[in-house]
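Comments concern the structure below.
Note that this complex is displayed minus one protein chain, with the remaining chains in position.
Chain nomenclature is as follows: A, B and C, assigned in order of appearance, with residue numbering initiated at 1 for each chain independently.
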Amino acid sequence: MTEIASNDLRALFRDVLRIRMVEEAIAERYAEQEMRCPVHLSIGQEAAAVGVCAALDKDDLVVSGHRSHAHYLAKGGDLKKMIAELYGRATGCTGGRGGSMHLVDPACGFQCALPIVGGSIPIGVGLALALKQAQRPQVVGIFVGDATIEEGVFHESANFAAVHRLPVVFVCENNLYSVYTHLSDRQPDRPLADLARGHGMPVWRGDGNDLGQVLAQSREAVAHARAGQGPVFLEFTTYRWREHCGPNYDNHIGYRTEEEFQSWVPKDPMAQLAAKLRAAGQLTAADEERLRGELAAEIAAAFAFAKASPYPDAATAGDKIYA
Amino acid sequence: MTEIASNDLRALFRDVLRIRMVEEAIAERYAEQEMRCPVHLSIGQEAAAVGVCAALDKDDLVVSGHRSHAHYLAKGGDLKKMIAELYGRATGCTGGRGGSMHLVDPACGFQCALPIVGGSIPIGVGLALALKQAQRPQVVGIFVGDATIEEGVFHESANFAAVHRLPVVFVCENNLYSVYTHLSDRQPDRPLADLARGHGMPVWRGDGNDLGQVLAQSREAVAHARAGQGPVFLEFTTYRWREHCGPNYDNHIGYRTEEEFQSWVPKDPMAQLAAKLRAAGQLTAADEERLRGELAAEIAAAFAFAKASPYPDAATAGDKIYA
Amino acid sequence: MPEARELTFTAAIREAFDIAMSDDDGVFVMGEGVADPKAVFNTLAGLPEKFGKHRVMETPLAENAMTGVALGAAQLGRRPVLVHQRVDFALLSLDQIINNAAKWHYMYGGIYKAPIVIRLIIGRGWGQGAQHAQSLESVFAHIPGLKVVMPACPQDAKGLMLAAITDDNPVIYLEHRWLHGTRGPVPEGRYLTPIEQPRIARAGGKVTIAATSYMVVEALKAAEILDIFGCQAEVLDLRVLRPLDPAMVIQSVRKTGHLITVDTGWGKYGIGAEVVAAVAEQAFSALAKPPARLATADYPSPSSMGLIPGYYPTAEAIIGEVFKMGLLTQDAFDGAVAALRAQKGTLPIDVPDPKFTGPF
Partner (left out) sequence: MPEARELTFTAAIREAFDIAMSDDDGVFVMGEGVADPKAVFNTLAGLPEKFGKHRVMETPLAENAMTGVALGAAQLGRRPVLVHQRVDFALLSLDQIINNAAKWHYMYGGIYKAPIVIRLIIGRGWGQGAQHAQSLESVFAHIPGLKVVMPACPQDAKGLMLAAITDDNPVIYLEHRWLHGTRGPVPEGRYLTPIEQPRIARAGGKVTIAATSYMVVEALKAAEILDIFGCQAEVLDLRVLRPLDPAMVIQSVRKTGHLITVDTGWGKYGIGAEVVAAVAEQAFSALAKPPARLATADYPSPSSMGLIPGYYPTAEAIIGEVFKMGLLTQDAFDGAVAALRAQKGTLPIDVPDPKFTGPF
């Protein structure tokens, strides 16, 4: 596996921290009841989003599902438009049409997010088909969860991508849960990535909380897909810290134990990365404080922008039904 | 792999020959335009049906798809009711409601056949769930084609069967084609059975035209499923002799070559079996002639029964919409 | 039977399951999240503990296969109830619902039955958006072989669920998220609400309002205010969309001469179309005025609350139609609208009541 230079990681630390701080800000302000749409936070899972998107080129494409904030931001999505969308404002990335579960920013290649689980997988494969038909060099990253690959459409899409050798990078963030149902209640005891092997895809499996590993594996996988050798599959083990949907911690409600959660806290991808950088002398306390300050300002500005933005005009609700 | 006693095979020769003769009779009479429904013949593929069903107990259950005649007969389905169904008569196995693509005979455990490709897979898994819930010892055989497993519902069903360790025997007759489309246009180049391995299932792959091998592998697989160790997957390579749907040969129309077809003729499961039995001194020319005579009589009687049977009364067409 | 006890819609559903599962070992519930701590908006609370996880069974994400699995299990004496937290997810399973379950009894010549229930929740509000707030009952109601019910009050929520579970046919049970918190009288013990007919939710002689699901709530709100302003509306809760029995609607129209339909789905080729067509065919001369249909606006559900005004039919819109039919003076209409608005107060447009704070 490729070694990752620690100054590469340093640049990525900013991205991880930024996503973390954005989502913590969302969590904090959600109770104000002004973000009136469901939110699925990625806190604890940021490394997969950041590592994979770092391995992608700017003009590569990405699609995601319900838990898409991190992917959107990691790919370079516009923060202001995202927060405005959560606030249902006209300045949001869909002008308030979609809400948090339909983030989109074609400017940076974040093609779409869709909350019907698995719904964006064939979209991503179709993008890859068009890229191949046009002999363009991009690849398409398709983010899925451990439950998403239970849907038949994953398999149908994987098979099609494989037979046509399409430039697709499947990225599975295995956080062990589908809402409140554990993997063991949903799938047999075998490596989940075997499903992808069944479709003839090469597979990388890694620690999704270790950004260095994510990045190294993603680079290999992306190179493979870009070389025209067909789709690849990445499985990253990770853990969701907050409730499935919404801003709170929920270890007390009974589907997982506080101990299980606590066992993941030391594996915090952000803390691990910070520790590594500090040890390498690449991140001083002052650096970090400055970074946090910059990001806090950016985030505050995004929320201010959202709140200052108007709601879309109800009279336009019936526009753009047909192109 | 278990050795199969040649007197076991002798009994099964009758079943193979019977299915062959039934389907040839259908092919012969189809042009009369009295069987007014689509027919999907299994000529050339009989060994898989017969071998698998021989490995099943009488009260085990079976479901099938569009190409179900052989499975129906091998499991013990009523020949008269089948032919009458093809003739659309009131005495058919569904009273003319379903036609050739909806064969059914619960008396022998042939639970259903369905022409929406993949449609009967979860039905079979649901039967297995109920068997397990009731702690009954039966297993369920689910017949699929090489294209059927491209449908998402196969994977969804396989995963569910695996996580609940249901007594399911998936039987894939890989005849290389989906209608007129070759496997290589539809799936990547890897063993098809890897898909089942991905779901954590043990897999047996064999020559579907070698009845001895089919039977031996099926017995092992069925024993595994019956022991409560979860679903299993059998892949049998074979070849369809006639057109996808209808009575004719169609090697001239361009989707496969006459040479390819000819290369399969020596692999005819019936001829191979007959040769083996003859070599073992278990089948004399006289035996075979007697057998053919008996079967011809039975088949003639079934056609006569069908033709003598009335059409269902049009006035009953609106009955039994709701139970 | 007089019955003072009131329950929420949620509790009524829960009670139906408790009774059904106690009475018949064959009944089991399956779906994503059925045994989780949220217990499908609490409608299944405590049942996994009481009946075991094999009878309140978590499933993988596999809507189409799970439907077939339910149908398969039903062949051997089980009575599965499959739950989807949103009807939108059921679009993945229409193959098994429409191609298989709906035709099972018929296409096998009556030798098999398909006693399964598919329970689907209709989302609304709190920014659910295009893929979590559809109301697709017309799609199901169009299909022979299915039965389709939409309870609008706690009593029917329980009675129709018990009837659905007892029925030997596939029953689509559509429940509106905004009804969960409503309260009403619910008889104790086992009773079945026949899957046969509408319910007269309120009697009246001037105009017939035929409504479905949550729109019955809006229709009743309208009817109360209309009453004050001298127009007695008869509110019919259609409740059973297949088999639809239009007789009660027709009888009402013969009395009132005026028909307004209000339903939770899209209007074109929707529930109201069938009701209006049936009345036009069978009781044409009873209509004093052209009938009117109210339905969700003919586009996908937007997420932002800024885009919601005008999307869903409301009591106010119903009163507007009554006015257009000439059944209210301008003054009465203005008064009715003012009264309605006062009643609504400052409740945001995207919640049914102040307690509803999302996120689903």
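By definition in this document, a contact is a pair of C-beta atoms (placed from the backbone, for glycine too) under 8 Å apart; a residue touches a chain by one contact, two chains touch by 3 or more.
As the structure is a prediction and not an experimental result, all values here were calculated from the model.
Within the full complex, the chain left out of the display contacts the shown chains A, B, C. When the omitted chain is restored, the residue from C:27, C:82, C:141 or C:171 that touches it is C:141.
Which of A:38, A:51, A:77 or A:95 touches the hidden chain is settled by the complete complex: it is A:95. Across C:74, C:121 or C:287, the single residue that touches the chain missing here is C:287. Residue-level contact of subunit C with the missing chain is found at 64, 88, 91-92, 94-95, 98-99, 102-103, 106-107, 129-131, 134, 136, 138-139, 141-145, 242, 244, 265-266, 268-274, 276-277, 280-282, 284-285, 287, 289-293, 298-300, 302.
Although one chain is not drawn, its touching partners on subunit B can still be listed: residues 33, 36-39, 88-90, 92, 94-102, 114-119, 147-148, 150-153, 178-181, 185-187, 245-246, 253-255, 310-314, 316-318, 321.
Contact between subunit A and the unshown chain involves residues 93-98, 102, 104, 106, 111-112, 114, 116, 119-131, 133-134, 152-153, 156-157, 159-160, 163, 319-323.
One rule holds in what follows: only the chains that are shown with their structure count from here on.
Per-chain Cα centroids separate subunit B from subunit C by 43 Å. Remark: subunit A and subunit C have CA centroids separated by 36 Å (rounded to whole angstrom).
Residue positions of subunit A touching 2 or more other chains, listed in rising order: 150-153, 185-187. Residue positions of subunit C with contacts to 2 or more other chains are 59-60, 62, 64-65.
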